[in-house]
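Here the complex is missing a single protein chain, while all its other protein chains stay put.
Naming follows writing order (A and B), and every chain is counted from residue 1.
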Amino acid sequence: MIPDRVVEVLHGPAWMQIGTRDEALRPAHTFAVGAMVHADRQTVTVFVPTARSGRVLRDLRENGRIALGASLASHEAYQLKGTYVSSRPTDDADRARQDAYRAALLASALEAGYPEPIARPLALGFAYTPGVAITFRADEVFLQTPGPGAGTLLS
Amino acid sequence: MGILPDEIKPAMQGVIPSHVVTCARDGTPNASAISQVYYVDPDHVALSHQFFNKTKRNVAENPRAVAWVISPETFEAWDLELEFVRSETSGPVFEIMEMQIEAIASMVGMKGIFKLRAADIFRVTAVTKTVGERIPFAEIPGPR
Partner (left out) sequence: MAVDPRDSSGLREQIAENQQTIDRLNRDLAKKSNEVRIIQQISSEITSTLDLDEVLQIVLRALDGVLGFSHSMILLKDLGDDVLRVTATRGYAAEGVGAQVRLGEGVIGVVGERRRMIRIGNIGASMRYLRSVRARMEASGEVGPAEATVALPGLADVQSQLALPLTVKDRLVGVLAVESRTPNAFDELDEVLLRIVGNQAATAIDNARTYQMVEQLGRLKRFFSPQLAELIIRGGADDPLKTHRREVTVVFLDLRGFTAFAETSEPEELMGVLREYHAEMGKLILAHEGTLERFTGDGMMIFFNDPLPMSDAAERAVRMAVAMRERAAELAARWHRRGYELDLGIGVAKGFATIGAIGFEGRWDYGAIGTVTNLAARLCGEAKPGQILISPRLLPEVEQMVEIEEVGVLAVKGLARPVRALNIARLRDPA
């Protein structure tokens, strides 16, 4: 079960990165914009840009291993590790979620102290559509905030 | 050789956090954000190692990593394919990183408390400037 605080963080706004690997253990990366925790508090859907999804999807179909890192501007951070379930293109509902997410990212970046000329392109300047919704089952959740306790398994 | 282009240097100043993905020997990937990927020379970068972390543990088992860095000026991004070379606890790269941390630590009342443990040196095996990820500046919604 994903802890409450982590669900809160995933629902935004968090800066997110997805990690996969191929059969030779070579890592691959994409960033994600927006995430959704399902009612079972175990399944997560995360939205990545199609332009960056090719290699990641190939890896997932091949071995299913996925890592999702999510951090707030305050550096509070978590990592979920799990198994790929399915993927589909993002739809209007997803995009609406993502728009809200992005606006919240901008506000949090400004609050954290990033100057406007950096906060705005950072939060809003990355293409998020067309996108792919990747769904996975979270098997482990770790605390990743830098400092004491980093790496602790939460559930 | 010189695989890192000059234009990537602003992305390595730690103004915007970077992403790093590694993989353990058992096949579990690890994805995180870090403050700064340090430019060492046209073929090498360094990550700072302060707290013990999974990234560090992974590259000891499996030296391959990828990093995604963003320029705070153009907001272009690069994918770097990396291979862990060694951890340094002395030498010019370590010293420069250590000095920066020391300076900032002293400014936030953490002198002596927060220290650089090691500089992890990676060789850059490939650099790809990412394409199609940016929304042109003109199209980014402006302040309301």
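In the analysis below, a contact is a pair of C-beta atoms (placed from the backbone, for glycine too) under 8 Å apart; a residue touches a chain by one contact, two chains touch by 3 or more.
The shown structure was predicted, so the numbers you read here are calculated from the model rather than taken from an experiment.
Hidden from this view is one chain, which touches chain B at 9-10, 13-17, 35-36, 72-73, 95-96, 99-100, 102-111, 113-114. For chain A, the residues touching the absent chain in the complete assembly are 74-76, 112-115, 118, 145-149.
Simple rule for what comes next: only the chains that are shown with their structure count from here on.
Put simply, chain A touches chain B in their complex at residues 15, 17-21, 25-29, 31, 49, 51-52, 63, 65-69, 71, 77, 79, 81, 116, 118, 120-122, 124-127, 142, 144, 146-148, 150-151.
Chain B contributes residues 15-17, 19, 21-23, 25, 27-33, 50-54, 62, 64-68, 70, 72, 75, 79, 81, 130-135, 137, 140-143 to its touches with chain A in the complex.
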